[in-house]
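One protein chain is absent from this view; the other protein chains keep their places.
Chains here go by letter, A, B and C, matching the order in which they are written, and residues are numbered from 1 within each.
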Amino acid sequence: MDAIEVGVLGATGMVGQRFVSLLANHPWFRCTWLAASERSEGKAYKSVAPWKLSTPIPGGAADRIVDACVPGRGPKVVFSGLDASVAGEVESAFASAGHIVISNARNFRMDPVVPLLIPEVNADHLKLIGEQRRSKGWSGAIVTNPNCSTIVLAMALAPLRAFNIRSVMVSTMQAVSGAGYPGVPSLDILGNVVPFISGEEEKMETETLKILGGDGGRVPYNAVVSAHTNRVPVIDGHTMTVSVAFEQKPSLDAIADAMRSFTGRPQELWLPSAPQPPIVLMPEANRPQPRLDAEIGGGMAITVGRLRECPVMHAKFVVLGHNTVRGAAGAAILNAELMHAEGLLR
Amino acid sequence: MDAIEVGVLGATGMVGQRFVSLLANHPWFRCTWLAASERSEGKAYKSVAPWKLSTPIPGGAADRIVDACVPGRGPKVVFSGLDASVAGEVESAFASAGHIVISNARNFRMDPVVPLLIPEVNADHLKLIGEQRRSKGWSGAIVTNPNCSTIVLAMALAPLRAFNIRSVMVSTMQAVSGAGYPGVPSLDILGNVVPFISGEEEKMETETLKILGGDGGRVPYNAVVSAHTNRVPVIDGHTMTVSVAFEQKPSLDAIADAMRSFTGRPQELWLPSAPQPPIVLMPEANRPQPRLDAEIGGGMAITVGRLRECPVMHAKFVVLGHNTVRGAAGAAILNAELMHAEGLLR
Amino acid sequence: MDAIEVGVLGATGMVGQRFVSLLANHPWFRCTWLAASERSEGKAYKSVAPWKLSTPIPGGAADRIVDACVPGRGPKVVFSGLDASVAGEVESAFASAGHIVISNARNFRMDPVVPLLIPEVNADHLKLIGEQRRSKGWSGAIVTNPNCSTIVLAMALAPLRAFNIRSVMVSTMQAVSGAGYPGVPSLDILGNVVPFISGEEEKMETETLKILGGDGGRVPYNAVVSAHTNRVPVIDGHTMTVSVAFEQKPSLDAIADAMRSFTGRPQELWLPSAPQPPIVLMPEANRPQPRLDAEIGGGMAITVGRLRECPVMHAKFVVLGHNTVRGAAGAAILNAELMHAEGLLR
Partner (left out) sequence: MDAIEVGVLGATGMVGQRFVSLLANHPWFRCTWLAASERSEGKAYKSVAPWKLSTPIPGGAADRIVDACVPGRGPKVVFSGLDASVAGEVESAFASAGHIVISNARNFRMDPVVPLLIPEVNADHLKLIGEQRRSKGWSGAIVTNPNCSTIVLAMALAPLRAFNIRSVMVSTMQAVSGAGYPGVPSLDILGNVVPFISGEEEKMETETLKILGGDGGRVPYNAVVSAHTNRVPVIDGHTMTVSVAFEQKPSLDAIADAMRSFTGRPQELWLPSAPQPPIVLMPEANRPQPRLDAEIGGGMAITVGRLRECPVMHAKFVVLGHNTVRGAAGAAILNAELMHAEGLLR
């Protein structure tokens, strides 16, 4: 099989850097095009990307000349790590010009004809693409992945649909890498907690229901989510405490079994970035922890621990996911892998 | 008025250090006796206390010779910052020998004849002392303050009793000073979250109902509390996200008014350590934060922010309190001040 | 004595916030004017200053309407916490218009007719003001304090002039508050060290020699300084390791005595912000530490520890100072207090 050429929109930001890093040795995709704001155009990637990962810039990317985000210039398939302030306009221009845009930006997530995709959870939502093309008049398409904290929550909830979820209370402790660079000032977060992340609670409360919902997400899942979102001094890994109430209370064993045996299309198809298994249950009393567990499954698995009875709702647990891998760039790459396997990148 | 002599049991630990610091310039109490384990007996306080506060050891305490925790040696009124592993035996020996023990330890908190006191919330629970003396045969007495995270929660809930609380979900982000010294290893918490604190959730779920309860706490408050407790890399200040359901949903304005106007015996009596007001409502979108707000009211007030509707329960908010001041040593000192004002230290 | 009215240029920044906080209860100065960039003009101080101190905004400042930095509008005496990008122009305009500008900015520090003042070290450098007025044609004046890390080093070296310093090696571990707000991104400094601070080494290597020099600083002190400057994840307090070589090696006792007995004009005059003593020698093996010791002397003293032989140079030690109090706003206020005592604010 020939490698599929891909590009990255917003390649110099934090999510863009993860795209570049994760695509460096990808078995299917070859990243041949990096695009960013006009300020960076014509310059070597390494001179304009404020590289913040603890692995070096991949050799193939370091000296690549950065292009502007102009439709038609790059390959057909482009990943988007663009900031929401520009993603709306740029991504629709790319989709209109025939590109398949696999986006991490929030702009089109709640659009009723745009899949908000987690391949393990709602692979069937890809069916929206046909209608998307008709209604938007695009020759290309846009597929999105959820907000970094929403993905982690939605994956933990997905196996619990079997028990008919009625309501969910979640309180997050989110890493600073989720806010990009320069992002959170150190004076705000060193030795501190900031109990507010703009727009984050709304995203968790609405995106989750679209993801778990029916008919491509147009029929929201019939439950209520309430989120408290907090920033803590952690580099990578969003940790959440979750309580769930069901139509009928299942046993803890049933919940644990459902999580442990949970699997989806990426696992069936052995997609390159698919974690096996997608949900790792940890037996230790004090896990998961972001510093120790965020990299499990190459950063693509979520880890769940402390599953126990909730005196107010039915069950409670802790869940953790890597916010810039599973929660952003890795999520989009898994989306692309699924689309390729389904013949949707042609 | 002559100063009342007081002593400190467990004076070298983290809570003991706070006692020493807060008592240094106290208008009513004069700390003349410091006791700790036999290992420290006969040595100067400054040479055995691993001082960890950012204010220096008070002059009067630095060179004081540390005594052993032997009943009869110190003054009648003693504060206890003892570790739970020894507090049970030592405190009852002191109470039996006629001392009034104002304790931060957990051992007697849930004893039905021992007040679990927050002066603003349940000053009337002091009435248990008479029965305590009768049933225990003690000439002295023991009065306790709640666990550091429970105090913060219970104070935030106290004004909401007016609306008949039905259930409470709380998720904490707790400072490392709550675990004492050496306490939490740095390898466990630097850039990390530990989603477990041994015994903490149980304390929050049970102590809260005794504090808010009737008949000296022997009739638990009729509600259910569910707690998730987490350790975060913060020095001082426990932050919590709280959702509350009521018998009937009150308006957010009614809740805010109840909190803002909340006051109690310490405020009426203008006790020296009483914060005025005890609950500070912050209007900013991203407050309270431990680094900025833990010291409000001299560390004795709790701060509440982000009061808003909860889609799952009725209302949600963030609350913060200083865990070693309001949550430990300062709490015990306020208890002693109330007891003195009520004539119970004679 | 009537209070002297003062204003603050650049009142909304990190240094400006410290000015506002330290001036709130000043016995001599009354802060009646807050100025900042035009963006903030006409707005309440509390609405435009991103307050980052752990003490609340002083009542008198919170609702004060912020003015623009226009000469003639504020009182005669103004403190400047302006950013270097604008301080040059604004401060000279104020001095020209008759204001006495007591500045923390770097722009005029190395000007041969501008005092680079540490009142304990070179109070006589104030004599430059006369010549400054003649050569600049200003009816007002500018007096500067050194860079935050330079002050700490220069104070530690001042008593050692008695032994004729020949060379100094210093390696710093500097707090993030020194970089202002938003300043250092959390992704750069959480769990990390950044071994570079732009322009900082040059300032330490040159300002120190002017401060310790003769004839108002125009004859630099005859020694060589080499600095390594590093940023570490600390909120307040610059810590430095220092090795010093002298013309002839003094005993460690002689060095300790010189530091311990060091005093200057602020101590003689009992200026309100003068620390007594200015240098605190700590006997403990592992001190000073920024979290525990930065506030000593109200943040105006420097603390020295671990004085010992240096196998390469002669003596080595650790020194710590509070970078936004002694190293910035407090330094300027002490400068103003000295000038007032010397009759130079009239």
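Details
Here, a residue touches a chain if its C-beta (ideal position, glycine included) is under 8 Å from a C-beta of that chain, and two chains touch if they have at least 3 such contacts.
In this text, all values refer to a predicted model and were calculated from it rather than measured experimentally.
Contact with the undisplayed chain is limited, among C:235, C:255, C:281 or C:332, to C:235.
Among C:162, C:194 or C:269, only C:194 touches the chain that is left out of the view. In the complete complex, the residue from B:16, B:159 or B:191 that touches the missing chain is B:191. Checked against the full complex, the candidates C:35, C:168 or C:325 give a single residue touching the omitted chain, namely C:168. Seen across the whole complex, the unshown chain contacts chain A at 51-56, 190-191, 235, 291-296.
Interface residues of chain B with the unshown chain, by the touch rule above, are 14, 52, 176-177, 181-191, 233-235. Touching the omitted chain from chain C are residues 167-169, 171, 173, 190-196, 205, 224-226, 228, 230, 232-235, 239, 241, 243, 285-292, 305-306, 310-313, 316, 318.
In this text, only the chains that are shown with their structure count from here on.
Across the assembly, the chain pair joined by the most C-beta contact pairs is A-B.
The most central chain, judged by C-alpha centres against the centre of all protein C-alpha atoms, is B. Taking the mean of the C-alpha atoms as each chain's centre, chain A and chain C sit 47 Å apart. In chain A, the positions touching at least two other chains are 190-191, 233-235.
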